[in-house]
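Report on one structure; see the data block that follows.
Every protein chain except one is present and positioned as in the full complex.
So, chain A:
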Amino acid sequence: MKSLRLPAALAALAIAATACSGGGGEEGGGTGQYPRAETLYTTGTAWSAPTSWNPMMRGGYAVGTIGLVYESLFHYDPVTGEYVHWLAESDEWVSDTVHEITLREGITWTDGEPLVADDVVTTLELGKIDGVSYSNVWNYVESVEATDERTVTVTFSESRPQEWMNWAYSNPILPAHIWGDMEETAVTDSANENPVGTGPYVYESHADDRMIWERNDDWWGVEALDMDMDARYIVDIVNASNEVTMGMLNQNEVDLSNNFLPGIDQVLNSNENVTSFYDGPPYMKSANTAWLVPNTTRAPLDDVEFRQALAHAINITEIVEGPYANLVEPANPTGLLPEWDAYIDQELVAEEGFRYDADEAVGLLEEAGYLDEDGDGFVETPDGEPIELTLEVPSGWTDWMEAARLIAEHAQEVGINITAEFPDEALLRDHRNSGEFDLVINNERQLSNTPWTYYDYLFQMPVQEQQTTVNFHRYESEEAWDLTEQLAAVPVDDVEAAAEITSKLQEIQLAELPAIPLWYNGLWAQSTNTNWTNWPSEHEDTPNSAPTLWNGWMEQGGITTLAEIEPVE
């Protein structure tokens, strides 16, 4: 077997080369292995290799950059509906338009510099750069000043506390001594390889398929908040296929998975080691609402009666029980999440809210003059034009594809000709943003501190050529937008005043149906209990926080969850 030697040597060489190229000089001390007892394995947050740690690069940074490394002034607890002072020690509304925030004492950046009021000022000032996602704060912030070392005074040209507090808990404070003198393009475009933050974790290392965070032992929260992070390392695994994730869950190789896994209900029921928030359906908390978004600039979707008929035609129970196997719940007709119960006008909903009723849908269509004159089984417009609508959902989103097929079926049963189409996601996004669609499903707005974010999503004006984040349905109502702006101006702790406005908004929304709420997408979270335990659940003796490390949720309970979980001895 003489001739085998060369290939064998080549193989060995190739493997050695792989090893060298992989070992890009990480100087992790000690052995090369993360101790299992101190390491938390998570997945379900990142969709591609981590390449940036720049919190200004929205959608581009490694998940955890905001929350684990960079922290915000406040956190928001959606369970109690309260703001938690985070970097801020206290805050006071001096008047309607002046908010005074005092920072905690003794917080330091990981490079040793102290956190000062100037950092907050600089962070807000950065919003004046094109391409920073929160540039719109300057629509209502007049000025921001550091009154002393630890006090920041924000003056508003227009009082919008709900909107402002949303900014304050979802945007991180950056160190002025690093970001203050940065070039504009670097602010939004640099990879920021050495993130200097104040948070409980720091960057450890990364590879194409993982992001590793190491505990910051000097974190201020250990003392100030009495929070202990038992996990010394967090290894966040970039999403692989559902099968791979499922296999890892079953073999306890991953501790927390924040992905929708079809068939997870069977695992939850059969494998005692894998748990979710609720023991029974829907298993998960709700995270956002999936809306059926009609293009209200196109006939016949511009007709309220037609939209009402469509809303009555959809048998949402069949979707929830079918493709979702009860992992989600049908949405309230207002679309507001269960956490916003206080803002829902129940009487109004009982009276005006739509529910599945095929006969009613047929009746509504007839009343509005949509009749099937040519006998093809589908109605035409009052002018006799045939109606052919498409409902687009991204190809590969299997649960949505199933749901879209069912919606099309239900609509056809009452005579509305809808067909489901599955274009590529990027293509769909182009269609959606430019208004070149009939119907899409969308769930981009998450649970937040205020239903204002949902009404902003439904009613924001003016409608532009490209609608990239909100109002994809291109619905225009001055009255509704006025009310939404009024809602932004309600003091944050005045739920009653807010509920009064939301009730008016619901009246418009239920009558006009700019978008039709379908179901609540879950806060997908399945955890294994072999190595880490005390996961949030409905039980009394466990924490109640959001069991997720999704982007945007760290400030809404994710960090609390990290502090609460305990290693199994």
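Quick note on the criterion: a contact is a pair of C-beta atoms (placed from the backbone, for glycine too) under 8 Å apart; a residue touches a chain by one contact, two chains touch by 3 or more; residues count from 1.
Note that in this section contacts and distances are computed from a predicted model.
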Protein name, per the UniProt record, of whichever chain is missing from view ("Thiosulfate oxidation carrier protein SoxY", "Peptide ABC transporter permease", "Nitrate reductase" or "Solute:Na+ symporter, SSS family"): "Peptide ABC transporter permease"
Absent-chain contact - pick from A:Thr147, A:Asn271, A:Thr469 or A:Thr530: A:Thr469
Contact with the hidden chain (one of A:Asp130, A:Glu373 or A:Glu496): A:Asp130
Contact residue for the chain not shown (choose from A:Met182, A:Val244, A:Met461 or A:Ala497): A:Val244
Interface with the undisplayed chain - residues on chain A: 1, 3-4, 6-8, 10-11, 14-24, 26, 28, 31-34, 36, 39, 41, 48-49, 51-52, 57-60, 130-133, 135-136, 185, 189-191, 205, 207-210, 235, 237, 240-241, 244, 247, 251, 253, 423-424, 426-427, 429-430, 433, 464-466, 468-470
